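All protein chains but one are shown at their positions in the complex.
Note that the chains take the letters A, B and C in the order they are written out, and that residue 1 is the start of every chain.
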Amino acid sequence: MKENNNHSNAKRYGMVIDLDKCTGCGSCMVACYSENNVPFKTDETNKLDSLNWIRVYKISNNKPYPHSEVCYLPMPCMQCDGIGKHGHSPCVSVCPAVATDYDYSTGIVSQIYTRCFGCRYCMAACPYHARKFNWWDPVWPADMEKYLSPNVSARMRGVVEKCSFCFHRYQLARDKAYLEKRQELAEDEYQTACAQGCPTGAITFGDLNNKSHAVYKLKKSPTAFRLLERLETNPKVYYLSSKSWVRRAGDNYLAHEETEKINNKVKEPYEAKEHL
Amino acid sequence: MNETPLIPAGVKRCSKWQFSLWMAAVTAVLLWGVYAMFLIWYKGLNQTNMNDAYGFALWIWADLAVIALGGGAFFSGFLTYIIGKDELKNIINFAVIIGFICYSSALLILAIDIGQPLRGWFIFWHANVHSMLTEVAFCLSCYFAVLTIEFIPLILENPKLAKKPFLHHLSHNMHGIMAVFAATGVFLSFFHQGSLGGVAGVLYGRPFAFREHIFIWPFTFFLFTWSAAACGPCFTILVTKITEKITGKKLVGDAAVRLLAKISGWMIITYIIAKTADTIYWAYVTAPGLGFTLMDFYTSSTYNIGLLFAEIIVCGFVPGLILITKRGRESSFLLMTAIILAVIGVSLNRWVMVLQVMAVPLFSFNEWYTYMPSWQEVATTVLPVAYGLIVISLAYRYLPVFPQERELNPID
Amino acid sequence: MKIDRRSFLTYTTAVVLGGAAGSMLSPATWKITDDIAIWTQNWPWTPVPEDGAVSYKQSVCTLCSGNCGINVRLIDGRPVKIEGLKDHPVNKGSLCPQGFSGLQYLYGPSRVTAPLKREGKRGEGKWKKVSWDEALAAVTGKLAELRKQGRPQSVACISGSDQGTIPNLIGRFLNAYGSPNFICEPTAQDAIEQAIYLTQGAQGEPVFDIENAEFILSFGSGILEGWGATGRMLNLYGAGKPARKIIQVEPRLSDTAAKASQWIGINPGTETALALGLAHVIINESLYDKNFVENLAFGFDDWTDDNGKTHEGFAAMVKNYAPAKVAQITGIDQAEIVSLARKFARAKRPIAVNGRGRGFLPGSIDESLAVLSLNALVGNINKTGGVSAMPDPNYTQWPEVKIDEIAAKGMQEPRIDGAGSEQFPNTRYLLNRLPETINTATGESPVQALLVTDANPLYTMPDTAATKKAFDRIPFIVSFSPYMDETARHADYILPNHSYLERLQDAPAAAGNSLQVISLAKPVVRPVYETQHIGDTFIQMAKGLGGFVNEAFPWASYEKFLKKTLADHWRTLNRKGILEFAHDLPEPLAYTFNTVSSKFEFYPTARNRAKQQKGSALPAYAPVPIEGDIQRFKLVMTPYDSIRLSGGYVANAPFMTKTVEDTVLKQQTSFVEINPATARELGLKEGGMARLTTPKGEADVKVHLYDGIKPGLIAMPRGLGHTAYSDYLADKGTNVNMLIGAIEDPGSGLNMAWGIRAKLTRI
Partner (left out) sequence: MSSTDKNQTVSSEAAPDSVTPEPEIHDSPPSTTSGWAVFMFFMIGFVGSLLSGWILFPELLYSKKEQPIDFNHAIHLDLVYDGCNSCHYFRDDGTFAGVPGMDSCVDCHMDVMTGAPEEVKFVDEYVTPGIEVPWLIYSEQPDCVFFSHSAHVIGADMSCESCHGDIGTSTHLPVYQENRLTGYSRDIWGHSISRLGKPEPGEPKPMKMNDCADCHLEKMGHKGACFQCHK
């Protein structure tokens, strides 16, 4: 897990999800299912054995009618940079067989189904429940196999899977760039299926290190926050919300603590060394 | 034809049919577990009630618990061969057998627990040296090998096998170098018991489990080693006492038991003080830094603060204090109470460090996660118990496990 | 060497040990270990999708009436992913979860893969696969027989839509055949359309120019949950100018309410009162558009008719709706009402919209009139950002139909559903009246053969039991559905249509759109199963019937027909995929109304007055007499729509059901939402089981406590409780339609029910 500092132009792909724009329609989930060959079962109501690379949670301010408010919160894999931003994401550091690693050139946390032997330690380590286990063999009934995409391999039972930030799209975009003898990808050349599929444009995706990418500015918004930041997992998925109760729901606070104060305290030491 | 007897000389054993009946009963339970095991291998882990929130559940607890309880082997070995507590030679054989059972069970459960058993060897071949689980797998396997080596000379002491000069000498020579293996075992155990503590302690995404580090190891690393050393011998004593109860014979002299109990008592007391310190530091420094109060971790009806009290006071200080007092050790009731509490205590510790870690919700909008094992999980967890009973029964019947048996139970 | 038992054992052990030692040094052991692991990585039962060249095909998603543009990714001609089409004027690249699930409608266990003939009892699910020739012969045989008996009017067709060439082709078929009974499934648009007709004299789909509105006052419309074209509304929301405000008036905190600038909880069914109350404030404070009201509207002030009788005008009428009274009716704070009225009237480009949820229920004409009047008060009629009626695009050219005597006689018969009759002169279809008509008919059913296209009435119609009873009385039912839906399952023959991705058709944009767009849905893949385009099926049926019916269909196939009918437009449509008609509303011209007064009629003179309160045609609030004894049923249940649940004809794909939350459906059981306060009174807990009883039926449900719902109200999701399709959908939850009934609007005959009385008891 040696960090490769030679990557002067290393990218840190990340996402900014504007919760004010998210209507909870679920298009991101379905766009993801169909992009990534996510299987389905006859009963998907147990959300704890349902394969979802991005799950939209519905959270509430818990105030009585008519002061009640709800907010939808899409949660893909946070692609954590890990404690100290060295790529030691909670899951990567625990996998005993290097079935998941941190790609220093993109900041994306991989999951290799053929390497994984299903110990589920990474699931225990991930505070976001972003990792899902294939409890069953996938089944695509009545010819449905025919719609499977060749760009993402189907998973066998007994292995862990998770959101890959549609890494195959990066691979394909790179293929094209090689053909055209380019080194760099344009912002729109590599977009995740959920970002592309979000009908209200709530999801923005790009290189957090690249000043010309939309995410670079968005993540600096005063209403930006990340989930469970205090754990120092350093997620690369940012959220925007104009509602303070939503921002507070994104992490744990002691009763007397103020959301923004803690947020800034947690953020700063790492934001300072942004460019590593 | 007058065969060499299978049963060691000078001891009484129950009749063949009694033994067969007993073995048949235990084997039935074993087969139930084996059936569940094959069901899981064939159909996959959907046979369990684990889920994406409970990736680690009953099995991992069983693993951690049996390894902690099997810790009696390495610690008794350490005391016997390295510290030179000769008195403990009267119980070391049994400690080794219990350790062997525990460790082989742990490996078996791991083989059932993984989603792709046929790829299990990836943990060695494609090892990630940063993972605590890798450390566990390596040390566990190595120590299991050591235990096997420690067990072999005892097996070779079976009258029928000992008749062959080669085997007899092998056994004798192996005994001679047992200290070397004991030392190796202690070294390996220190690491894998610790690593098992590390398994939970390094999870910095899980505030309930996460502990601050000393050098590269979280506190739990040391607490696990220590608690295994403290409570493992209690389990050895407990199994000895149960065996004595069932056979109706005294098998190990009081001196050995009391010595082990005394050492255990001091270990427990020191462990629980360390554990208390760790808990206080975690409750007042670590957790609040992550936005949690201690009580946030105990708001469920299952996982309430009573568990912490039970673990530290009832199953920690109480047995510790009993065992360090002479009267406590000499009263058979108090001794039994203490060793049972200690065994429960360490098991409880492993339980919360696995299952409560999974149960605690990390987001304010999530509920506590609940889990109830499926029968397949229960059967495969009972499987090692049945297996252990069979191994102990066979060993007791055919091997000279207890050096003091003949002396304590003279046959008229 | 003598070998006894013991030495044999020893030697065997030696061989085994030797073999074991040798195997450590042979590649076999290690390679097999590796290969077994590799075997697990390539289990033959885990599919390996075939790779190939990528291409894209553009088409239209016709899974709902929204008709959003889609871009289909194909690998070597095999569709693998559906995405929104960026350049499509309707959705501009946005797509709803159903649209993304599209490929699960192409394949899958719900598909009817060949023509089927019923074998067992109706609904039993026993089928015999038959050839297309046999199926067509059987259906045309039956139709020919009824014609021969001189009662072609006993053939009815239930259609999901009347827009585009396919429904028109079917309508033409019925016309030539001799049946007036082409019945379209009801939507909220029916009432709005009628209100627009009554006030403006314009017949056509309602247009809400949301694109250009800046203050949207929604009376319970699920703007973000599938109201109108889902892709369009989501896109508009996302691209929303920061100035755009949405005020959602609804008794439940829906997704739309959650995302609105303001949510106003209201007593269910009192929207009309609120609209009139707002009008009261606007008029009282003189905030209305004087130019429009004074110069372009009629019936605002009291007026005298030709007979010299004086009628109360709109302004005088709304005096009855003072904020204090409206507050009492609606449960909204008085100050809130006044403030909302001011905000609405002062907003730069306000628009008021209605149609509950996704608009499955038409609602009362009064409500639509009241909301429309609110728009008129701010002069928001026929202008940018306003409400208007879409003129007929008129893009098709049809040869005239010549009909024979039998057909002529049949066509003169009154419609079975009573639409267009003296009683309901302005209503076109009244499907909700069909079951009762059939069930109360003496002798045999007035419907002898029922054709069902793009519709699933056995699921979507209220009071499922009555509908099923009526269907049981119909001797011959033919479904043209590509899916084994509830109605298809209950049919005698299924002549399966292509699924939408295999089908060619024109697709006019959904009601509500401000742009007049006709898209061309092109097949993206060759038919996967033995299905046939419904257009071809009807053309072949016409051929089978012969005579004038055959002559009305001078085309060899639907494709040829489409090209002919579109005439000059075909080339553009085929090349560009869309036809866009300018829907400009140049100022003075826009305000010529086709009413008696040639003005916008606050007082809709064309309305059947006799049915109204005090003989006035003005909108008025009267509580909808929802079914049930208030003593027995203390609570009120109302269906709600979710964008993740299709309540309409094309049911959920597995992917959509997968997104449904576990507080909506758990295993086989639906949840109802109730306020925690209500739950406390009933002794119910989160996730607890309860029996929901309504005058129409009962169901066991789970309870989800939701702060966002008015106390006393029970909300139940629409779109669950299917009994047909496949294991991925059937027997999941309760169909809310089973528990509710229809209530006829006395003026229009449309179903104006919004809920039903109900009881919830712990079990």
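Here is the rule we go by: a residue touches a chain if its C-beta (ideal position, glycine included) is under 8 Å from a C-beta of that chain, and two chains touch if they have at least 3 such contacts.
Computed from a predicted model, the values in this text were never measured in an experiment.
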Decide which residue listed in B:21, B:285 or B:372 touches the omitted chain of the complex.
B:21
Tell me which of A:154, A:203, A:218 or A:231 is the one touching the absent chain.
A:154
Could you tell which one of C:29, C:397 or C:667 touches the chain left off the display?
C:29
Touching the unshown chain, chain C contributes residues 1-4, 6-7, 10-12, 14-23, 25-29, 31-32, 35-36, 38-39, 41-42, 44, 48-49, 51, 53-54
Note that chain A touches the chain not displayed via residues 2, 4, 98, 100-106, 108, 110, 112-115, 151-154, 164, 167-168, 171-172, 174-181
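By definition in this document, only the chains that are shown with their structure count from here on.
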Can you tell me, using the touch rule above, whether these chains form a line, ring, star, complete graph or other shape?
complete
Report the chain closest to the protein's overall CA mean, measuring from each chain's own CA mean.
A
Interface with more contacting C-beta pairs, comparing A-C to B-C
A-C
Chain separated most widely from chain B, comparing mean CA positions:
C
Whole-Å distance, C-alpha centre of chain A to that of chain B, is 39
Mark out which residues of chain A touch at least two other chains, giving numbers and ranges.
46, 50, 60, 137, 156, 158
For chain C, jot down the residues that touch at least 2 other chains.
40-41
Where on chain A does chain C make contact in their complex?
21, 23-27, 29-31, 33-35, 37, 40, 42-47, 50, 52, 56, 58, 60, 62-66, 68-72, 113-114, 137-138, 140-150, 153-156, 158, 196-202
Give every residue of chain C touching chain B within the complex, in rising order.
33, 36-37, 39-41
Please name which positions on chain C make contact with chain A in the complex.
40-41, 43, 45-52, 75, 78-84, 91, 93-97, 99-101, 103-104, 106-109, 111, 224, 230-231, 234-235, 237-239, 253, 255-256, 258-259, 263-265, 528, 643-644, 654-663, 665-667, 675-677, 706-711, 726-728
